[in-house]
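The complex appears here minus one protein chain, its other protein chains still in place.
For subunit A:
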Amino acid sequence: MNAEPPPAAVVIGASVGAIEALSLLLPTLPAAYPLPVLVVVHVPPDRKSSLAELFATRCQIGVKEAEDKEAIGAGMVYFAPADYHLLVEPDFTISLSSDEPVLFSRPAIDVLFQSAADAYGDNLTGVVLTGASTDGALGLQAIGAAGGMTLVQTPDTAEGETMPRAALAACPTARALSLEEIATVLNTETLSMPR
């Protein structure tokens, strides 16, 4: 951990319809994408989450399941493991926790987003995708309040509209975009963020 930690990141939260939505987003990221991407998808606690394996074969960018205390590296997608919250520490390492579920979910999007907003401040991009709960709304609000960029999948293009709607309600300055547009923003605008 002697290299300078990457002080910018992208965080993504998705629930019902997540696989389809992420399948349109993550494969567009090039192998040399310079930011870490941390992803929380609501998965049932008893299911061995195979999301990392699934996306590893579909993506050019590296994909793995997040491990406790690992240093967050650029150009890597980290998935939260099933039944654990995923948090970013102020020193840009990962912590897992088995705290109570938030809005019936563990992992919870809010937990990742709020801790990442603390750690990265305005060098963070938060993305709320499809889902049927209101998880992610407070987290996106926190990212906006810290000066980060906030993106939400347009509710009527989402399989689950509740989550994007809740996020837009909590964070009215967030941009509502289609998945294709979000992919474009991640591949262009996030790269010009101060680093």
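By our rule, a residue touches a chain if its C-beta (ideal position, glycine included) is under 8 Å from a C-beta of that chain, and two chains touch if they have at least 3 such contacts; residues count from 1.
Simple rule for what comes next: contacts and distances are computed from a predicted model.
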The complex's invisible chain, by UniProt name, from "Dihydroorotate dehydrogenase", "YceI family protein", "TusE/DsrC/DsvC family sulfur relay protein" or "Chemotaxis protein methyltransferase CheR": "Chemotaxis protein methyltransferase CheR"
Candidates A:14, A:59, A:117 or A:179 - the one touching the absent chain: A:117
Selected residue (touches chain absent from view) among A:14, A:146, A:171 or A:186: A:146
Touch criterion as defined above, residue of A:60, A:95, A:157 or A:187 at the omitted chain: A:95
Missing-partner contacts on subunit A, residue numbers: 67-70, 81, 84-85, 87-90, 93, 95-100, 111, 114-115, 117-123, 145-147, 194
